[in-house]
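For this view, one protein chain was removed and the others were kept in their places.
Up next is chain A:
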Amino acid sequence: MVFHRVVQVGRVVFISEGKDEGKLATIVNVIDGNRVLIDGPTSGVVRGVRNLKELQLTKFTAAVEEAKVDEQFKKSAWAKKIQQKALKSRMTDFDRYKLMRAKQMRNRIIRVELAKLKKAQK
């Protein structure tokens, strides 16, 4: 198995827990197997030592400019998932019902179309 994301100076990380949760920062120095020095001037993360358990490696390295990384990260599936999770947690009971009905409608359309295709193939 080949790792594509490694802990290295310049690796952009996503802070998954603790202070500055949900922000992006860059690894400035690797202290040991567990801890790294990170800094995120554009995202408002103060330079400091963090445990790698609190960080998740992104596919970006600081070769791309910091501001662009932020934009690119927002486009990624990962960021979209975070957004959707936040949206879902804010849903009220009626919203959940509406979502359920919308899903039912969508699945019905898919089912009908699939049946048509199957019939055409026979």
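Keep in mind that, in the parts below, a residue touches a chain if its C-beta (ideal position, glycine included) is under 8 Å from a C-beta of that chain, and two chains touch if they have at least 3 such contacts; residues count from 1.
Here is the rule we go by: contacts and distances are computed from a predicted model.
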Could you check which of "Rab gdp/gtp exchange factor", "Large ribosomal subunit protein eL6", "RAB4A, member RAS onco family" or "Protein OSCP1" matches the UniProt name for the chain that's left out? "Large ribosomal subunit protein eL6"
Option touching the unshown chain, where A:19, A:59, A:74 or A:101 are the choices: A:101
Just one of A:9, A:46 or A:91 touches the chain that is missing; which is it? A:91
Touch residues of chain A, complete complex, unshown partner: 89-94, 97-98, 101
